[in-house]
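Heads up, one of the protein chains got dropped from this complex, but the rest are sitting where they should.
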Amino acid sequence: MCRWFAYLSTTEPCLLEDVLILPDHAIAKQVHDRYLPHLFHYDPGTTQREISLRNSPFNLDGLGVIWYTDARAAFGECTGPRPVTYKMLRQPTADPIFQSLAAHTSAHCVFAHIRAASGATAITTYNNHPFTFGRHAFMHNGVVAHYDEIKRAMALELSDEAHVRVKGTTDSEMLAGLFFTYLEEKKGQNVWEDQHPLEEMKECLERAVAKVLQLQKEILGRAGRTPEASSLNIAITDGEQLLAIRFRNHDTEHPPSLYLSTRAGVALNRKFPGHPDLEGVDNGVQNLKGEDEHGDHVIIASEPTTFRKEDWELIPKNQCVMVGRDMVVRHAPVEVKLY
Amino acid sequence: MCRWFAYLSTTEPCLLEDVLILPDHAIAKQVHDRYLPHLFHYDPGTTQREISLRNSPFNLDGLGVIWYTDARAAFGECTGPRPVTYKMLRQPTADPIFQSLAAHTSAHCVFAHIRAASGATAITTYNNHPFTFGRHAFMHNGVVAHYDEIKRAMALELSDEAHVRVKGTTDSEMLAGLFFTYLEEKKGQNVWEDQHPLEEMKECLERAVAKVLQLQKEILGRAGRTPEASSLNIAITDGEQLLAIRFRNHDTEHPPSLYLSTRAGVALNRKFPGHPDLEGVDNGVQNLKGEDEHGDHVIIASEPTTFRKEDWELIPKNQCVMVGRDMVVRHAPVEVKLY
Amino acid sequence: MCRWFAYLSTTEPCLLEDVLILPDHAIAKQVHDRYLPHLFHYDPGTTQREISLRNSPFNLDGLGVIWYTDARAAFGECTGPRPVTYKMLRQPTADPIFQSLAAHTSAHCVFAHIRAASGATAITTYNNHPFTFGRHAFMHNGVVAHYDEIKRAMALELSDEAHVRVKGTTDSEMLAGLFFTYLEEKKGQNVWEDQHPLEEMKECLERAVAKVLQLQKEILGRAGRTPEASSLNIAITDGEQLLAIRFRNHDTEHPPSLYLSTRAGVALNRKFPGHPDLEGVDNGVQNLKGEDEHGDHVIIASEPTTFRKEDWELIPKNQCVMVGRDMVVRHAPVEVKLY
Partner (left out) sequence: MCRWFAYLSTTEPCLLEDVLILPDHAIAKQVHDRYLPHLFHYDPGTTQREISLRNSPFNLDGLGVIWYTDARAAFGECTGPRPVTYKMLRQPTADPIFQSLAAHTSAHCVFAHIRAASGATAITTYNNHPFTFGRHAFMHNGVVAHYDEIKRAMALELSDEAHVRVKGTTDSEMLAGLFFTYLEEKKGQNVWEDQHPLEEMKECLERAVAKVLQLQKEILGRAGRTPEASSLNIAITDGEQLLAIRFRNHDTEHPPSLYLSTRAGVALNRKFPGHPDLEGVDNGVQNLKGEDEHGDHVIIASEPTTFRKEDWELIPKNQCVMVGRDMVVRHAPVEVKLY
C-alpha cells in the first residue's frame, strides 16, 4: 500500500525538507513506519482483513515528488504555477539528490508519494506517482481491483489525447487518464493548461470512479464473478486548488487512512516557534515569526506528519475534500453508486 | 575530457532549460559534439597530440548541475544564496527528471559539467562535478597528471575539515580540498559559509596548483622521472562571485578550450527577441523585453553555447578571470611558477 | 533506430566479452558508431530519406542482454536452457557490472540489443529488449508505424495470458505479445515453456505482422489516411533455435540493415588464432585450438561485429532466416501481403 502527502497554501511556502524529510514521521520515513491515530477507534468492528489492508508495512518501490514553480510563467510561457517532477527508486533517506533538492527548495504546493507496487506492475520511475497532465498532478493510494482484467476496456474509454499522456503501466495512471478524458469532454482541448472549478473536477472524478466500478461488474459478471472492492484515495491539484477523496466501494470495509490538517503546517515550518516534532533541527534565527503569522494552508496525508493528534482529523469514508484558491475547505460526499 | 558551463548574473536569472538543453550546442549535447571557434586559428603550431588532448569526443560519464536558491536564507538558516545539486549518470537528453527540473527552474547562478572519466576512476554521481563545499561550488576540466602517484601526498596536505568534505575519488575534488585547506588557513573556520574576496581566492588556488606541481616534481623526481603537464580549467563560485582559470603548465601545449561571453545570455533567454540558436523554441509572449533590458551577466564555458562567434572570446592560456558582485570582469595572469 | 546482435551454437559457447564488448565494432560501441558493408552498394536508388532511416547515429537509451543457462534444468525445474536478463540505461562501456558479467560468462545463445527510443516512449529498463516470454526471447529493430493510433486495437487482440506478460510500453513488446497469442492459439497453454517447430513460429510471426498492417490500414483508413511503412527486423529464440526476419512493407524502401555470418564466431573467440579485430586482447594460452575445430554457429546482427566483410552477408529484404538445433540455416520469404 502506498502513502501520500499534499501541502497547499497560496500565501505560505513550505521548505520541502521541513515537510518531507525532517519530521519524525515524514513521508520519506514511512517506507518502514506506520502512525495511524483516530483510525482504530473509528470503527470498532475492524476486521483482521481490513487491518492488513491498511498495514502492509513497506513502501520501498520508489518516491515521487512534485512542487510548483512560477519559472515558466516568468519566462512568458504560461500564466500560473507549473509542476516540477522528481522521482527515484532508491531509499529516500539514502539519496543525496533528493536531500539537496528538499533542503533548498520552497513551494506553495507540494505533492509527495511513496509506492508499494501492487501485483506485478513494473517498478520504474514512470510508475511512481504523482502523475502530471499539463498543469495538473494526480496521485493515488489504494488499488483498482481486478485491474489486469479491466485495463484494456478502460484504455478504450480514454480520449486519444489522454491516452497518449499515460506513460506508465499502473492502474492509478489509467484512472487519471479516465478522469482527464471526462474533463476534456466537458472543458475542451485546453483542459491540460486551464484551471477548472472544483465541482466540475469532482463530477469528472465521480464519473471515472463509477465507470471503473461498472467495468468491473460487467467484465467479471460475464464469468459469474463478483468484483472485490477498490480503494481510491486520490488527490488532484493544479498548484492552486486541491481536491481529494477517501473512497472504498464496500459497506463495511474502510479505505486506507487519510487525514486533514489546517494547523500542522506551523509546526512543520522552521520560521515559526515550537515545532515539537522537529527535534534536532537548528532553526537558526529562532522565532523569526509568531505562530499566528503563518498563512492559511491545508495538508492532506495518508498519515499525520506531526505527532500532535489534535491537529489532524481523519477524513470520513467516501468523502471529498475541496480546497479553493481562497483556502476555504469544503467537504462533500463522493456521489458514486457503490454496487 | 570533460566540458563545463557557468552562468552568473546578479540581476537576470536564466531558465536552466534555455542555457543547458535547448541551444543546438548546449552542454547537454556536448556528450558527442564539439564546437571550438577561434581555437585552431589561435595557435598555428598546434600539434596532433594537442588536438587529441582537446578532442576526445565523448563525455558520457555523467552530468552534474548546481544552481543557487534563496530558500534557506528565507527560512532563516543563512544569508545569501546556497547551491542545490542534481547529478546523474545517464544520457542527459534521456533523463526526464533533468528535463523537468530544467524546464521549471530559473537561477542567477548555474554551474553545469559533463564528465569523461579519466583513468580508472569510479563512475559514480559522487565523482560528477561540481563539488560543493558549504556555499561554494568547484568544477574542473582537465587532468592532474600522475594523480595515482601523488594522491596520498595531496591528501596529507588537506586540513581535517577539508578532507572530511571530500566524498569522491577524483583528482579534481582532491584539488578542491587543497584549495579550501589554504582558504581555511587564511580565513578561519567559517570559510565554508562566508564569502571571500576574489584576490584571496586566486592566491589560494595558485598555492594549491603550485603544491600539485611541486608534489609531482618531488615524487616523480625520486624515480628520475619528469612529470607531464597538467590541464587545470577550473571555476569556483559562491553564487554571487565567480573565479575561473584556463591553465596548463607547459610552454607550448595549451589547456583545453575556455570561452568568455558577456553578451550571449540575451540569445539564451527566451524573454528576449532574436535568439538565432533557439530554433524550435516557442517563446510564447514574444518580445517580452527589449534586448538592451537584459541584465549584466557573464558566461564562461568550455565551448560556446551559441553559434554567434562574435559574442565569445577565447580566454588566453594561464589567465584568471574574476567576476565580482558588481559584475565587472577582471583578467589577471595565473601566478604559478611552471617548472 | 536500435541495433541488435544474436549468437547461437549448440556446441561452441562464446564468452560474452568476446562478442559484445571487445571487437572494435561490438554492439556496446554501436551507441555512436556505424558500419554497414554491402548495404549502400546493394541498392543504388537509395533515397536520402532511406539513408536517414538507417543512420540515426545514437543508441543511448539502454542496453539489454539475455543469455541462456542450464542452471534451472540442473535443479529439476525444467528441461533445456532458460534465459537470464541483464538490462540497464547507462552507457555500456561505463557500467562495471555489465563488464564483470560479460568477462566471466559464456553461453551457447546470446541476444543483445541497444535502444534508441522512438517517439515519446518511456526510457526504462522494462522497455529495453530482448523481452522474455517463458523460455523464449524476442527483440526488434525498427518501428511499428502509427503505434500510438493502433496500440489499443492491438492490445484487444492479445490473449489474457500474453497480455499480462507484456510489462513495458513499446510497440515491439506488444508485437511480441501478438506473436505469442497466435502461437498459444496453435500450441496451447504450454506454449511458454515448450519448444516449437520453426515453421510454426514463422507462420505465427507472419500472422502477427499481417494483423498489424491490417489494423494500420483499417484505423488510418477511417480518417482517409494511408499508413506509412513499418520496419520489422525481428529475432526470436528458445535458446536452441533461432528465427529472424528483415522486413519492411514498402516496394522500394528497405528495412534496416541485417547481416548473417556462419564464420565470424571464430574471430570472435579468443580460444582460436587470428582474430584481426580483437587488437589489444591478450588471449593468454595462444592457439588453444585450431580454426577448424570451432563448432557450427550462426550470428545475425544489425551490423557486422568484425571487419572481415567476406564473413558477412546482407540478409535480403523481406527474408526469413531459420536456424534449427542441427545448426542448418534455411532461408524463406516472409509471406505477408504488403498492401
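Going in written order, the chains are labelled A, B and C, and every chain counts its residues from 1.
In this section, a residue touches a chain if its C-beta (ideal position, glycine included) is under 8 Å from a C-beta of that chain, and two chains touch if they have at least 3 such contacts.
Just so it is clear, the structure is predicted and the values come from calculations on it, not from any experiment.
One of A:D61, A:E173 or A:E303 touches the chain omitted from the figure, and that residue is A:D61. If you put the hidden chain back, the residue from C:A71, C:L156 or C:V328 that touches it is C:A71. Residue in contact with the omitted chain (choice from C:R3, C:K29, C:R82 or C:H129): C:R82. Residues of subunit B in touch with the missing chain: 120, 122, 124-126, 148-149, 152, 155-156, 160, 163-164, 167-169.
Summarising the interface, subunit A meets the missing chain with residues 32, 58, 60-61, 89-91, 93-94, 96, 117, 123.
As for the chain not pictured, it touches subunit C at residues 13, 15, 18, 69, 71-72, 74-78, 82-88, 96-97, 100-101, 103-106, 125, 269-271, 283-285, 288.
The criterion applied here is as follows: only the chains that are shown with their structure count from here on.
Take subunit B out of the picture and the remaining chains remain, by touching, one piece. Subunit B maps onto subunit C through a rotation of 180°, based on Cα atoms and reported in steps of 5. When chain pairs are compared by contacting C-beta pairs, A-B ranks highest. Centre-to-centre separation between subunit A and subunit B, using Cα means, comes to 40 Å. Here the CA centre of subunit B is 42 Å from the CA centre of subunit C. Residue positions of subunit A with contacts to 2 or more other chains are 125.
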